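Report on the following structure.
Complex shown without one protein chain; remaining protein chains in place.
By letter and in written order, the chains are A, B and C; residue numbering begins at 1 in each of them.
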Amino acid sequence: MDKDLRLGVFLCDCGGTLSKATDFSAIKAKLQKFSDVTYVSISHDLCLKKAQKAMQKDIKDNGINRVVVAACSPELHEKDFMNVIKAAGVNSHLLSMANIREQCFWAHPDKDKATKKAMAQIGMAINRARFLEPVEQAQISVNRDVLVIGGGITGIQAAIELSNLNLKTTLIEKEATLGGKLNQFANLYPVQVTPEELLATKLKQVAERQDIDVLTSAELVDVSGEVGNFAARIKRGNEESVRNCGAIIFATGYNTEFSSQICGFELSNNIITQSQLEGKLKASSEVKQIPESVCLITNISNEHSQVSLLSALRNALGIKEKFGGEVCVLCQNLKVDGAGLEKLYRDCRNKGVLFIKFDNSPRISEQDGKVKIEVEDVLVSGEQLTLLCNLLVVEETSVPPLDSQTLSSTLSVGLDAQGFYQEKNIHLYPTASNREGIFFAGNCHADLDLMQALTEASNVALSAYQLLAQEKMTVEAEKVMIDPDKCRFCLTCIRACPHHAIREAGVNHEKMVAQIVDLACQGCGICAAVCPAKAIKPKDWSDDQILAEFELLGEYV
Amino acid sequence: MIVAERKPLEDIKEMIAGYKKILLVGCGTCVTICWAGGEKEVAVLSSQLKLASKKDGNELVILEDTIERQCEKELVEVLKDKVQQVDAVLSLACGVGVQTIAEMFPDTPAYPALNTTFMGMPEGEGIWVETCRACGDCFLDRTGGVCPIVRCAKGLLNGPCGGTNNGKCEVDPEKDCAWTLIYRRLEQQGRLDAMRKYYPPRNFQAVIRPGKVEALQA
Amino acid sequence: MANESVLVIGGGVAGIASALKLAENDFQVYLVEREPIIGGQAALFCCKATEKCSQCSVCLIPEKMLEVAANPQISLVVNSEVVGISGGIGDFKVDLLQKSGFVDPEKCIACGICTELCPCEPEKGIYLPFPETVPRTYIIDKNQCLRFKENECNVCQDNCPAGAIEFAQKAKELEVSAVIVATGFEVFDAREKGLLGYSRCSNVLTGLDLERMFSTRDSATLPSNGECPQNIAFIQCVGSRDEYIGNGYCSQVCCKYAMRFAKLLQYQNPGAKVTIFYIDLQTAGKGFGEFYEECKETIRFVRGVPVEVCEISPNELEVKYEDLAKGGIAKESYDLVVLSVGITPRKDSWDLARVLGINLGDYGFFDAQDILDSNRTNVDGIFLAGTCQAPKDIPESIAHGIQAASKVIQTLTARAM
Partner (left out) sequence: MKAQGAFLPDIVAFCCAQSAYQAADAAGSMGITYPENIRVIRVPCAGRVDVLHILRAFEKGADGVLVLGCHEEACRHLSGNIRAKNRVQRVNTLLQEVGIDGERVEMFTLAPNQGPRFARIVNEVNERIKELGPSPVKSRA
């Protein structure tokens, strides 16, 4: 605790309304009895500029070094008041607030009870204020280059958008050419542009940009460093090189796989996968015998994949257009909750594609060079249908790219149950990894259609830009502190930190201790609560502050 | 690392019954790391004892300290002043720590607040498993770095029993069969021959207790 | 480039996402909202968590609203509409009309004295519409306020300690470099599907009614008798995937919210039976497949959408549907029927389209030039964000809003070079 505490308490009666429930001058009189409370004022509108100006003057005139504001919820104006006291020359973290509006006078209509509670709340805030500590800001230089891993459409788009934002990008692709799945797809319905056209346009843009550096046949080996200053080791053939970058975007896409085990039948000349079909559609002139009837089946191995249903719709329409003949799609549920998908489905219907829905997986067998499909059509009272077709196209499941396992362990980014990259939290941070500065875009972490993947490319580009827009990042230095003398280097905090914001560091090359990475730290305080040596102190939420708050427990109730 | 566990509060209360003022001493090494006796656990126990004494209506004064290592006399010496003020010392360290304190301050009773359980390594957050029994005759060269004395439920030295089940132990199906691990490791290293050699049962009684190590030079 | 300003029209979730991203990247943002407060439709929705978060993302909105309020780069222009625009990218001049009768958020301290003194009874003419409003300001309800009933009343204006209440209509002009349109959607009016009984049978509710019920009371009750519903039917695709009424698209939100509600109802009342009538279940999306699998354990899913709902007694509804399994028409009775209403374009989109000179596309949503660049309109410098372009759920609206901000920043950066 600071010896020369000079507390200033600023009460706000919210336009005089709170004064109706209690006598603010009585509260003021009580507060003035505390020896370290230097100054108490009553305001009616502390949230407005004028009152804040007066507050600044009071702080300066009275040499106040800890500020207590008893007003509305800190969720509303805490940041405001932090700026106000900062402008008055007090570190912005030396502020403690008592929520006497939302959590007191507004919630408790009984005036006496509310007054007692308000007094207790102000007491708590004063107690806490005595233990406040300043947090200084620091500037950290960052490398403004971005590394994009994966040269599929998502990676390409991210690189182009980064370049639009004036960030230099290295785009690495493990194959010899860019394009990824675009090289395999026969069409991009519901998008009318062909994959070849789209790729050509994008590649032209990439080629024109000076600030996009493309490395094909290259793989990421390892990454060291932290957000703002990563060093990535990249292998090309037998050569290894290091690229420094401030952010990394994973857009490694997905692979597809047919699992005869799950589906219960094998592939043959007449039973092919969606990707095999795409090959045939792409080189339709080489197809010698045009199948008269084709069935496409989906939802047998994965009921919830949008990509697999979308391929069935795309290719059904593709077959109709290229070969004609009878085309039938079998599925459980039509997944049409995406841009243009309902329309694509209707186009299929209009072109004569038949749809059959099932609840129980159809039985598939081969008979006289044809494929026999026995299915209960749920739309016609579960009637047993037997279909014979020349060609059956079966769905494939999306599987993670081969290197995700190794990359995830070398970079310590998480994987989900299927082995795709795991976002930090799907709805809170949909494209962030569990490491600050590393992002995921596209199908390497979720089942997305082309439009969604492009949206993500755009979003991650902006995230990277926001991080690296300035050459120096401003951070709150040591807002969480680890006492190197107390740290036992037990690794508990390093393992527990949800943001990978604690690293190993040597103090004077002698003792290894844990150290907070200010750039990645989100100030949650989990580390402080798990530390068995009580070596960690979040300056805004220290044990002393928290314990001080219930020091007065019971006294005012 | 030495792994320990807190004793039940009931046992601890019984030990210190009747004392008016006690000192809780944590140890900054192994037991801090295994969450049993660091500064935090000292505070937790202290809080529990205070609550208990308030509840029972007796006045117990508690001093707290956590030192670098309790197994060194020189490092324990810093407690001198505090020990003189109290009726008893409650040590949150391994058995070695308790004994060092007892020896350094023979006038004041020292009590263990922990049960020293084993030597082991962390398996996950907050989970430690026994990996070494300090038998005094290390066998790991022959078993690919997996100790069958500890990690095999039956301590077998010459291959698995008949109860190995898909790599799991018949005694506890949650645990890996040590001999399956040994086989896999040796196979990986191309040293399966090591398994051909027979080792007679070991006579643990022959190990001289208490053990003593005298290193020839510093 | 810094200090360039951007106009965001619409303070719903997409507009907020755009505004925040632009402001965080040093742009000056004018966030124009026609209502007195921002947040849009989703701000009135409820949390659908059971023990576990069901990831409906509604809780992201209050938080983002507070961020908007705290961000000095964002100027909120509420109670206002865009009535004219001239110029082009880089220097648009936008005419705004601030509607009469409003509380100036810059001055209001949200003390509540106006509500207290307002002579209107029982419903006050000025109040805080719901907690956590941004801006934190009271609104004047024109249906109640005496001033709007040709009476002379100045009680609130005279007594406001901050002098925040104004009754004059004001015109305002802004100069901005780019515009993002994020005007959102309208919930489908279930009365258009008259046979389903909405507004006719008291225990037929829409998904939106359920949202309101849970957000104000944390539980659902039957309107007819205030009791806890025991047997509930959800009817999917009400106003979606329906060419007959002109909505030939999937609203993309209803399957998910219906299942979340179903789980929530059963969490609060484990005995409740829930049936979901559907055409196709939209279960794509990370983690949602697993959620559906959990739902299947306790919720009955029936393929086929009912055609008629009748009230056979005050607390009993009869649902008629085509029984696909057995053939023929089946009748079942329920005590609560929830219509999973979807997203429709705003009826006044046409007006804004005319003012801004942007195109309307299929079904009346604003038209993106290119399906692969769904933010760009036919007017250079005017971008789209969120459900005004096509149906989207909350996470997608946020992502689309951020994408629009990204496109604006990219476009303006390129111009600055």
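The rule we apply is simple: a contact is a pair of C-beta atoms (placed from the backbone, for glycine too) under 8 Å apart; a residue touches a chain by one contact, two chains touch by 3 or more.
This one's a predicted model, so the numbers in the text were calculated from it and none came from an experiment.
Interchain touches from the omitted chain, evaluated on the whole complex, reach A, B, C. Set against the missing chain, the residues C:P62, C:P223 or C:G304 yield one that touches it, C:P62.
Across the entire complex, the residue among A:K320, A:K335, A:K357 or A:K424 in touch with the chain not shown is A:K424. For the chain missing from the display, the contacting residue among A:K117, A:K282 or A:K320 is A:K117, taking the whole complex into account. Only one residue from A:S41, A:Q56 or A:S73 touches the chain missing from this view: A:S73. Not every partner is drawn; the one left out touches chain B at residues 8-10, 40, 43-44, 47-48, 50-52, 54-55. In the full complex, chain C makes contact with the omitted chain through residues 46-47, 49, 51-53, 55, 58-59, 61-63, 128, 130-132, 215-218. Not every partner is drawn; the one left out touches chain A at residues 73-75, 99, 101-104, 106-110, 113-114, 116-117, 120-121, 124, 424-425, 427-428, 434, 496, 498-499, 522-526, 528-530, 538, 540-541, 543, 546-547, 549-551, 553-554, 557.
Methods note: only the chains that are shown with their structure count from here on.
Contact topology of the protein chains: linear, an open path with no closing contact. A comparison of C-alpha centroids places A closest to the centre of the full protein.
Most remote from chain A, judged by the distance between CA-atom centroids, is B.
Chain A and chain C, compared by their mean Cα positions, are separated by 23 Å.
Look at where the CA atoms of chain B average out and do the same for chain C: the two points lie 60 Å apart.
Centre-to-centre separation of chain A and chain B, using mean CA positions: 42 Å.
Residues of chain A touching chain B in their complex: 486, 488, 490, 492, 495-496, 531-534.
Listing the residues of chain B that touch chain A in their complex gives 28-29, 32-33, 35, 38-41, 43, 66, 125.
Chain C contributes residues 21, 24-26, 53, 55, 57, 60, 66, 69-70, 107, 109-113, 116, 136, 160-162, 241, 248-250, 252, 255, 280-289, 292, 303, 324-327, 362, 371-374, 390, 395-396, 399-400, 402-403, 405-407, 409-410, 413-414, 417 to its touches with chain A in the complex.
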